[in-house]
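Yeah, one chain of the complex is gone here, protein chain that is, but the others are all in their spots.
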Amino acid sequence: MTDYLLRVEDVHKNLGGKEILKGASLNMHKGDTKVIIGPSGAGKSTLLRCINLLMRPDSGRIFLDDEEITGKHVNLSLVRSEIGFVFQHFNLFMHLTALDNVKLGLVKVKKLSGQEAESNAARALRDVGIQDTLFRNYPAQLSGGQQQRVAIARAIAMEPKIILLDEPTSALDPELIGEVLRVMEHLAQSRTTMLAVTHEIGFAKNVADEIVFMDNGAVLETGTPADLLANPKHERTQRFLGKITELYGVKRTGA
Amino acid sequence: MNIQFESILPYLLTGFYYTALLTVGGLALGFAIGATLAFAETYLPRPASTVASGAEQVLRGIPLIVVFFLVYFGLPYVGIVLSPTVAAALGLGLRSGGYQSQIFRGALESIGVGQVEAALSIGMSKSSAYREVLLPQAIRLSIPAWSNEFTVVLKDTSMAYAIGVAELLKQAANIVALTLQPLEIYAIVAAIYFIATLVVSRTMNTAYEKWKIPGLGGGAR
Partner (left out) sequence: MEIVDVLLNYWPMLLQGFEITLILAAAGFLLGFAIGIPIALAETYGSRLVRWLAIGYVELIRGTPMLVQIFLIYYALPQFGIRFDAITAAILGLGINSGAYQAEYFRGSIKSIPSGQMDAALSVGMKLTQAIFSVILPQSLRLVVPAWTNEIVYLVQYSSVAYLVTVVELTAVGGIVGVRTFQYVAIYSIIALIYLATTIAITTATRRIELRYAIPGFASSKTFRI
């Protein structure tokens, strides 16, 4: 009996002939916020998709609340409804209003009544800063930042045990990134269990309990933001951090 | 140029009736075939998807008249004898199925896989995701190209002339044989087709304007 909420043990995944995940392992306590960084092709997104079972690992095991979700007779729908997922490209349901986007899961999966679903959905939307006046807008009528925040609302309305975020700001115009990061920081501060793949080092520094560096299909190094960013142990970590501090202008040494 | 409308009207009405019958029958059959093929090609693994793709190519690669003949002469071999009208509807349906498959595939592709992934991620089952997320959008995105297909099938019913169906053009030819006024008669028939296609496209256009997903354009136009 561990007190880890999420345990990922030695996951391997082959995609199109290439081995993308080569024994990735990860553990999270309830309330943790962890950020995964690493070069492209390292398998970060693949790992996330294995956790919420959009993909099935070829080998290795994943436990949610001490129950193995990679087992044979697992109820996929049930597990997925307990894991929230926010996509890089939002993936909002284009034919539904913002409110209905958040309501759909509540009605169809959690079987809430229409009224209850509507009030829960409205609350989730307000939590991410979407005003009531936008509730009846369709995704195509919302800005990228608003769409992603609706996507986050869609995930949190399901009251999941953990929320996974796959590069949630990478598809956003620069001036819209801030509003989404603020929502994410707010979530982290309210002790939501979050696992995010992102390049936003600032976010990691501010709220992450741990940064996980992945390279070549496995976790190479982990540490608190203070430790990892200032004193990375592996050379590859150093190289990667060097490249992105150039890009994102985050100072590695000092405050 | 004198045309005795009273005498030719019954013929034209019968012809139009058969034309309408063939159009609706052909479109409906085409819808069933097209939707199945499109789904199979987009979401089923091989070999199902390759078979569907091949079927689509075959249905789109053979002229309608040849399809008519194959159906009309071929089915008796399997023990099914059809009237020319039913054979024509079947032929139209087969051909339309190939083209409607292309239309639906385009719609499915433009919706993309992300929204279905999102639906799965909140715990919806695959069938629920297809029903609630994919289908409503696929239908709306298909409307422009589908309304075009409607008019194509309507016009193609004229080829059922080849197997003797009593549709509009055949009736016209019969009338011309009696009255020897090809210009007037064929011009009238052309006008009837024209008005029919106009009505169809206008209606579908209004439907599209009412039902389209706000903020998004339609599919192929």
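General remarks:
In this document, chain identifiers A and B correspond to the written order of the chains, with residue numbering beginning at 1 in each.
Rule of thumb we're sticking to: contacts are C-beta pairs under 8 Å (C-beta built on N, C-alpha and C of every residue); 3 or more make two chains touch, one makes a residue touch a chain.
The structure presented is a predicted model; accordingly, all values stated were derived computationally and were not measured.
The chain not shown here is in contact, across the full complex, with B.
Residue B:Val58 is the one among B:Ala28, B:Val58, B:Val113 or B:Leu178 that touches the chain not shown.
Here the missing chain is touched by one residue of B:Thr42, B:Ser158 or B:Gln171, and it is B:Ser158. Against the chain not shown here, chain B presents residues 57-58, 60-67, 69-70, 73-74, 77, 99, 102-103, 106, 145, 148, 151-152, 155-159, 161-162, 169, 172-173, 176, 181-183, 186-187, 189-190, 193-194, 197-198, 220-221.
Going forward, only the chains that are shown with their structure count from here on.
Centroids of chain A and chain B (each the mean of its C-alpha atoms) stand 45 Å apart. Taken in their complex, chain B has these residues touching chain A: 111, 114-115, 117-125, 128, 132-133, 136-137, 140, 213-216.
The residues of chain A lying in touch with chain B in their complex are 52, 54, 76-85, 87, 89, 91-95, 104-105, 108-109, 138-141, 151, 154-155, 158.
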